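My questions will all concern the structure given below.
For this view, one protein chain was removed and the others were kept in their places.
Coming up: subunit A.
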């Protein structure tokens, strides 16, 4: 009965697979779910935030919400399995795992593309300032977002359906690296322009230079933005490459043993995304203050 499980559990290897407890996944999934739902609610409630920039941020939050929701669902199903409740459920004859995998794949691709669209939007708003409102109409934003959703949805389904083919794995790695390259180029160009402006202002007579400090903070913020993106996403890509290139090499085997750790990193990116993109906006923070103050005052009035 347990022939295949026997082979899996007694697989002799010096690099034992690092197991991450389910509670860690659950905690990260719940934290990311709550943060991203807050972002979505704030963007929908405040009419000032119905602009292209915040549409892209909200889109990123939606992808992160779906991915953390399904990660949490997966963990709940694992908990049920360990408790022994799943044996009687017939509906799991369907390939629930395949559906979940394709949804997760769609969400991961979607968040990469959303981050890219946010960078492109900021770039256009800085370098094509006068034409920004003609370039970024709401209609074009809707078209872009629906294109991203359709592309990611079909890619998710195809990638899991045809996961064995090597082209599929390449199709995940190549967009990631091109997206990373574009993001790097766009942000560094924006940073250079900001530095140029700051230097020109510093050379004005009568202004004392606080520019060193502000320049350092700008560099730090940009490094954090790119660094977190790379640290969360990059470790996952070699797994796909290793499966194609060196499935039997012991060194590659040791890298593959850290798979669950790298999935934790991937999921934790959904927690850091709102902190990097959404919560830096003062308008969004003010929306939260109003929301919580209003609900607190309402509760207070009901109690008193």
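The rule is simple: a residue touches a chain if its C-beta (ideal position, glycine included) is under 8 Å from a C-beta of that chain, and two chains touch if they have at least 3 such contacts; residues count from 1.
Definition applied: contacts and distances are computed from a predicted model.
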Chain excluded from display, named as in UniProt, from "Alpha-1,3-glucosyltransferase", "SEC24 homolog B, COPII coat complex component", "Melanocortin-2 receptor accessory protein 2A" or "N-acetylglucosamine-6-phosphate deacetylase": "Melanocortin-2 receptor accessory protein 2A"
Which of A:44, A:185, A:220 or A:293 contacts the chain that the document leaves out: A:220
Identified contact with the non-displayed chain, of A:149, A:171 or A:191: A:191
Touching residues on subunit A - with respect to the absent chain: 1-5, 7-8, 11-15, 48, 51-54, 74, 77-78, 81, 86-88, 92-93, 95-97, 100-101, 122, 125-126, 129-130, 132-134, 187-188, 190-192, 194-205, 207, 210-212, 214-223, 225-227, 230-231, 234-235, 238, 247-256, 258-260, 277, 280-283
